[in-house]
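Let me give you the structure first, and then I'll get to my questions.
All protein chains but one are shown in place.
Take a look at subunit A:
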Amino acid sequence: MKDRLSLLPDDLLHNIMSFLTARQAVQTCVVSRRWRNLWRSMPCLNVDQREFNPTAEPENWTFDKTPETVRFLNFVDNLLMLHRAESLDTFRFHFSNWHGREVADQCLCRGIECCPRVLEFCYSYDNSNYELPPLGSSSCRLRRLHLAGIYLSKNFVLHLRSGCPVLEDLELEGCLIAYPKIMSCTLKNLAIINCTTHWGHVLTVTTPAVISFHLVIIPTGAYWKGILVDEMPSLIKASISLKYHVCTGRVPNAGPFNLLRSLVNVRNLELSGSETLGRLNPFYSTI
């Protein structure tokens, strides 16, 4: 008698596999004939270098590749060679050391050409200035974009405005926003967490359709110059956190800071971080 799970159609088994990492998903091919080639067409790829590093800590820079890194690079090579889906719903890629770059471009290009709806890309190695390959026309279906530890060039930031017609969720974490003008008319959920700009730049945010806005600022180095947020008339939920930087002792009080206009209609406001109330003081006096 056949087990009931194997009787499910491919897309339902793919849905189950979408909750596995790419490595776990590939491993299911051994389980039975039914599962043999399922992974090759799965529309969700979740590649994570940390799975190959038993310590789960980002590795320090080493010139020689550790055996774990070699296994990871070999895995990605094989995966890209044998995976055959023409389009992807979700593509997640997390690399955690210097050598991850070797396959990052290759992997991202493959992911991007499959026009994913969800793209999550995280580089957890310190001091990264990894720049994304151009998204081009393949961002036409992109609904959610999460980037962590990435260098955001002028081309990329401008592409957000004009090249992502259905983008609703944008999450930027620990990114260097080299061109400090985030603009999008389609965004509904925006999170900017611990991002920095170049020296002397003020970050401006123009996202009029946003309903949920999450902002965390911890000023590191001398980079923080301020933020200007344009009106967000549909905003329902906002959470703002400005923190004191423990090492540098810097507080985010240099430069212009304007969130007031954007918070006018907000129904759910969450404030945290030691420096937030001081900076938002004018806001309170107007209530």
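Simple rule for what comes next: contacts are C-beta pairs under 8 Å (C-beta built on N, C-alpha and C of every residue); 3 or more make two chains touch, one makes a residue touch a chain; residues count from 1.
The working rule: contacts and distances are computed from a predicted model.
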| item | value |
| --- | --- |
| Candidate names "DASH complex subunit DAD4", "Suppressor of kinetochore protein 1", "SKP1-like protein" or "Small ribosomal subunit protein uS9m"; UniProt protein name, chain not shown | "SKP1-like protein" |
| Contact partner of the left-out chain, one of A:28, A:139 or A:197 | A:28 |
| Residue among A:5, A:140 or A:185 touching the omitted chain | A:5 |
| For subunit A, the residues touching the chain missing from this view | 1, 3-6, 8, 12, 15-20, 23-24, 26-33, 36, 71, 74-75, 77-78, 211-212, 236-237, 267-268 |
